[in-house]
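For this view, one protein chain was removed and the others were kept in their places.
A, B and C label the chains in the order they appear, each numbered from 1.
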Amino acid sequence: MMNETEKTQKPQWAMAIDLDRCTGCEACVVACRIENNIAVVGPEESARDRSMNWIRIERYMEGEFPDVRVRFRPVLCQHCQEAPCEPVCPVYATYHTEEGLNAQVYNRCVGTRYCANNCPYSVRFFNFFDPQWPAPLEKSLNPEVSIRTRGVMEKCTFCIQRIRKGEEKARDEDRAVRDGDVIPACVGSCPTKAMYFGNIADSNSEVARLARSNRAERLMEDLGTEPRVIYLRKRDQA
Amino acid sequence: MRKLTAVISILFAATLTSGFMLFEAFSTSDGPRQPVEFDHWQHVSKEEGPQLECSTCHQYASASPNATIPSVSTCMVCHESINADSPEVKKLAAFAEREAEPPWVRVYWSEPSANVFFNHKPHIRAEIDCVACHGQVSQARRVKREVNHSMGWCIDCHSRKNASIDCYACHR
Amino acid sequence: MDRARDEQINRDLLRSVRETGWGWRIVVAISGMGLMAGVAAFAYQWQEGIGVWGLNRPVMWAFDITNFVFWIGISHAGTLISAILRVTGAGWRRPVTRCAEAITVFALMIGALFPIIHLGRPWVFYWLVPYPNERGLWPNFRSPLIWDFFAINAYLMGSLIYLYLPLIPDLALLRDTSRGLRKRIYSVLSAGWRGTALQWDRLEKAVRVMAVIIIPVAVSVHTIVSWDFAMAIQPMWHSTIFGPYFVAGAIFSGIAALIIAMAALRRVFHLENYLKPVHFNNLGLLLLTMSLIWFYFTFSEYLTTWYGNEPMEKAVFQSKISGPYSPLFFAMVACCFLIPAPMLAIKKLRTITGTVIASACVVVGMWIERFLIIVPTLSHPRLTFNWGSYKPTWVEIAIMTGSFSYFVLLYAVFVKMFPIVSVWEFKEGLASQTQPGPATDKKVFRAASGD
Partner (left out) sequence: MKRREFIILTSIGATGATLSACGNPENKLIPALIPDEEYVPGLDYWKSTSCEMCQAGCGLLVRTREHKANKIEGNPQHPVNRGSLCARGQAAVQSLYNPDRIEGPLRRAGERGSGRFENISWEEAFEELTAKLGEIKSRKESVGFLTGDASGVTGLAAEILASSLDNGRLIDAHGLNDLWIRAGYENAYHQPIIPSFDIANARYLISFGARFLETWRSPVSDSLAFGEFRGAAIRGKFVQVEPRMSLTAANADEWLPAAVGTESMIALALAQVIVREGLSKIPIQQNAFSLDDYAPEKTESATGIGAEKIIRIAREFASSQPALAIGSGTSVIEQQADAEAGLKRIEAIHLLNKIAGNEEKPGGVLLPLPGIDPFAKWRGKGRWLPLTGKSISGLSALLIHQSNPVFAIPHTADAIKSVPLIVSFSSFPDETSQIADLVLPDHTWFEGWNIKAAPSVKSGAVVNLTQPVVSPQLNTKQTADALLAVARSMGISPPFENAEEMTQQAASEIAKVAGATDAEEFRASFTERGFWTGKPGRIKGGSTPKSSSSEVIDEVASLAKQGHASEFPFILLTYEHPSLGFGNQANLPALQELPDPMTGVIWGSWVEINPQTANKLGVADGDLVEVETPHGSLKAPAVVYAAIRPEVIAMPFGQGHASMGRYAENRGANPATINPVAAALQSDTAAVRAKITKLSEQAAHIRFGTTLPERPHIER
């Protein structure tokens, strides 16, 4: 039986990504697309820079042949605790939940796109047109996730549908959430196990432990956005 | 002249109102016709009936997002022998024979465009009576939509019960 | 004042209302067609989705917000100028004020449309309005877009009142000189004006109060518009001088628009005796001042960015100075400073034609300035992996054309209905010239309103 404060205190969700393990293989990108019903916009729209990837692998190539260095960084919504996107939304379509998630409510969104313009991480995606699912492709859609319409913003939710199920499971078992209860699609698919997800408020969780690592850094920490995604620097000898 | 205008406008308003009410009355007087005329009253409330609990058939309401409609095989557990020669049960048996589910018509649902992800489980856990959201189904011979599940209606109850009114509680 | 002169003035200034020439018809036809094109483009966008625009990730605002800021800027022409001149008692203002105030109202109406047009789901624009609802939902008062909503509404209301109040005596004049439906309309609009001393007194007071109120409102509106950008943390948006910079730019483009409008009216309605070279000269000097102020702001904005050398700011800076946006950047500098400033500084060139050319440059230059504030920043987000570019589609261009046409159309209709040079104020000016000292004898004007 867990104690009362543990039960009432909301979990604070966070993700840790070990850049030393990440190989840039993009399994997470497809896992996310399938789990979250992210539309394939097609070649014409992609050519206009409108393709949507809630998580993407950013590739930075530096140096000249033969001394070329490549770095990969998976970038998803950082679920900032001081999110620049939140105050600018005129209708509260994006706001902060008690679990530290940066929420996007699709059917409240009017589509000012201000949030995307104020996101330093460029992780917000706009539905310029209605998504197309030529039959029978619509059968592969996840019934647990909204299908967005044109004119609304969308982005990573940390797989809220899985968070809800994990929390429900913990509640059924009358305990606080623990590592393994919630595994977002990207984390689950990662072939090198470079991603971790859990409750950072629980100091014994894996993410809390990794957040204390001396390799831990957050993307553009200097902006004061207080992201909930923790990157673990590469352990390069160099 | 003024009087006439007033009379006409009152009449007009009255016609509109009554027409609307009549329309309302007609349109909701009865629920949708189901492939098998299942009678909730007979199963739940009828004195000499089996007096089932809701959860006997909608058995996943307490454990999952969906209350679930029982499969024909569940119906056939009893109806294999009970009332096996009533025409409606025969229809049911025919479905069971074909291993097909009757194409039940949904009575309560939210439009997909509402992006609402309703979960029965926490509502049952909070001991919300089925009637609160579904009306007097137990008295109905044919179920109809009695409660209008508008967002304001949901919010109202959530606020009263101190449940979360966070957007992410229902929408995602 | 002699009666013949008085009637001549009435005839001249009411000619636009009384007579319908071919020039006016052609202007209305062309601008009407332009408006239809814009409306059709918007209907298409409404039907298909905002994807018919050239927006993309990361450039989520472009022509839409450029036009918004541009029109709100233009709206500073009028009210602010006429209010400042009125408050400071500049006598030469009299033939200019109404023309300027009308620009304000129409530019604001059009500017305020763009935030609605630019929405992904324009049909739910009313969610930005605070109204009680069963869902318990309110707009987010922390969002600069909501501040915009209030600021623009306040300014629009104020400007309408400020346009309307000095119009009342002229409306009465029109009421007294027209027949039929027009007479009915004017009598409603003139609100029972009979030109009593009390009425004059109240009108004067009201106009004076409005003139004082409208100045801070106007300043706040464009400051708040600038905060749409300055409150964001994007490179070259997050700048403290954006408030005054935008206000200065707004007045700058507003005066330019006013000069162009005056020149057009002068030409079309033969108002040579009323809109005189002196007005163009004075406004030209104002424009020159604003050009210098604009240049000062621009210079300090870019200098601090360059000197600060913060990589992300610098990336945006370089895209404007030497990158893909540099042709536009130098076009802007030329249009806003290099061409107009010398032209306006040289007295010989500060003619009507000269000021109109300078103004046309300024209007174009200021539109580019708005575009250059929005697009280069958005196309250079902090994570270089996401850098992008932007190209407009025909839909955006059509909507922009529509907005310009709508402005012209509204103006043309306004001119058709109301005297564009304030009749009583003009007469007041004449009176104050013949009788030095403050014009307290209202008889003159009573006569003007036609007995």
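Just so we're on the same page, a residue touches a chain if its C-beta (ideal position, glycine included) is under 8 Å from a C-beta of that chain, and two chains touch if they have at least 3 such contacts.
It should be emphasised that the depicted structure is a prediction, and the values quoted were computed from it without experimental measurement.
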Chains on display which the left-out chain touches in the complete complex: A, B, C
Among A:14, A:77, A:185 or A:207, the residue in touch with the chain that has been omitted: A:185
Those residues of chain B which, in the complete complex, touch the missing chain: 50-53, 56-57, 59-60, 63-66, 68-74, 77-78, 82, 99
Where the missing chain touches chain A, by residue: 18, 20-21, 23-27, 29-31, 33-35, 40-43, 46-47, 51, 53, 56-66, 68, 70-72, 134-143, 165, 168-169, 172, 185, 188-194, 235-238
Hidden partner interface residues of chain C, rising order: 309, 311-312, 314-315, 318, 380, 384-387
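The criterion applied here is as follows: only the chains that are shown with their structure count from here on.
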Averaged-CA centre spacing for the pair chain C and chain B, given as whole angstrom: 57
Averaged-CA centre spacing for the pair chain C and chain A, given as whole angstrom: 44
Geometric centre distance via CA averages, chain B-chain A, whole Å: 37
Two or more partner chains touched - positions in chain B: none
Sequence positions of chain A contacting 2 or more other chains: 92, 108
Chain B partner contacts - residues on chain A that touch it in the complex: 92, 95, 97-98, 101, 103, 105-108, 144-147, 149, 157, 160-161, 164, 168
Chain C residues within the chain A interface of the complex: 48-51, 53-58, 60-61, 115, 118-121, 124-125, 127-128, 137-140, 142-146, 149, 228, 231-234, 378, 381-386, 388
Footprint of chain B on chain C - complex, ascending: 133-136
